[in-house]
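One chain of protein is taken out of this complex; the other chains stay put.
Should a chain be cited, it is by its letter among A and B, assigned in written order, with residues numbered from 1 in that chain.
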Amino acid sequence: MNWQWFHRLGSPRWFYEKTGRWLPWLATLTAVLMSVGLIWGLAFAPVDFKQGNSFRIIYIHVPVSFLALAGYYIMAISGAVGYIWKMKLADMVMKSAAPIGAALTFLALVSGAIWGKPTWGTYWVWDARITSMLVLFFLYLGIMALQVSFTNQQQAASASTILALVGCANIPIIYKSVDIWNTLHQPATIKFTSAPSMHPDMFYPLLVMIVAMYCFYALVLILFTRAEIVNRERQTRWVQALNEGQ
Amino acid sequence: MSVGLAQAMGLQFTQDWKLAVRSRSDWANPMIFFVLVITLLPLGIGPEVKQLAAIAPGMIWIVALLATLLSLDAMFRSDWDDGSLEQMLISPHPLPMLVLSKIAVHWLVTGLPLTLLSPLLGLMLSLPEAGYLPLIVSLFIGSACLSFIGAIGAALTVALRQGGLLISLIIMPFYVPVLIFGASAAMRAVQGFEYHGLLVMLGGFLALAVAGAPFAVAAALRISSEG
């Protein structure tokens, strides 16, 4: 098997130049998908007969929550690649993924709270999903705190990778535990309106928004990683040439 | 000097045990902390028996968790400072096994004393009679989980000077399942429900932690000593 592509992928410079060409396309795609999804969801999808128009926040809340969780795994996997194959680019991707994931988790919490006000009459309820999301937020903060504590980049990357991998093993356990905790304490009358019974006209725009959010995530991750590359490789000739060219 | 794995683990265990017994603060301070915080509790929320009894299992569990967190930083700190850690790293024996000995000692001098102390604290918080046995059993198993999981945090931060608070930050989310099952077991027993399933789950967590944590700790210790 030809492994050259793999090693080339490990070169920050190659990544920087390649993604520079992809970026406009990806940005356009994201913008189109997101506008279609939002306009469709906010203006054309039918009104929920129980919740009225307030349900429309799911077009933000659900995709963001998706990516908040997926982002943790993306972060852990890229960290593992960097740790096992000593690939600096993967370490940089991991470092970039942490704040993005934390921001998405925060957004999911905030949008959930805003949704909670008209639905439950209060901003905060100790619902299983919200509690899990909060724990996920702390997991991200832990990774970021560990990351910045090391002065040595190699150590920072490896240490936070170990933590992220332990997190990967634990997230299903944490989620399940919080679920059980919720049933043990038999939460009050409140119940989440669940997605499965969703009308297709409501569901398709949501699907578009989820795909749009994945594109958005990829876009932001690439941008963050590019910034990290330029920052770390600022001593090298090619980055300095980049500066002079502009 | 050729030594078998079992003997190497035994030597590590004996050395840590001697050190822990001789430095009184290692095992005494978490216990004092435990009792002190529980003493503050009625002062903060009032001495009403019913109210105290209701929160007793959860409160005892949370304070035990905090006491364990405070003791974690010391787990590898002195080995790091005096070079013993380097000797462990170059030992012919697998590092996860040596780590296992160290964690076992940590539990014996923090988790176990806290467990033994918990009935007294239950008494102070007027915990109903049905709650004592599940509280003790859940702390017995659960505090071992806390030592194992916490060791990962201690190993990741041993090279950093500001270890203490950072350990709490990165490890506390992982304590969530242990806390839920531990505290719920005692809580449900007080309410007259079946609780054995919860203890079995705690046992499962412990099995996972014993199997997995030493490897994560060993990897973390190697990372910490690079650089």
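Throughout what follows, contacts are C-beta pairs under 8 Å (C-beta built on N, C-alpha and C of every residue); 3 or more make two chains touch, one makes a residue touch a chain.
By our rule, contacts and distances are computed from a predicted model.
Here one chain is missing from view; checked against "Cytochrome c550", "Heme exporter protein A", "NADH-quinone oxidoreductase subunit K" or "Phenol hydroxylase, P3 oxygenase component DmpN", UniProt names that protein "Heme exporter protein A".
One chain is missing from the display, and on chain A it is touched by residues 86, 151-154, 235.
Remark: the residues of chain B touching the chain excluded from display are 1-3, 7, 11, 15, 18-19, 22-23, 78, 81-87, 89-92, 222, 225-227.
Operating definition for what follows: only the chains that are shown with their structure count from here on.
Separating the centre of chain A from that of chain B, both taken as means of CA atoms, is a distance of 32 Å. Only residues 135, 138-139, 141-143, 145-146, 149-150, 152, 154-155, 158-159, 162-163, 165-167, 169-170, 173-174, 176-178, 180-181, 184 of chain A touch chain B when the two sit together in their complex.
On the chain B side of its complex with chain A, the touching residues are 152, 156-157, 159-160, 162, 166, 169-174, 176-177, 180-181, 184, 188, 205, 212, 216, 219-220, 223-224, 226-227.
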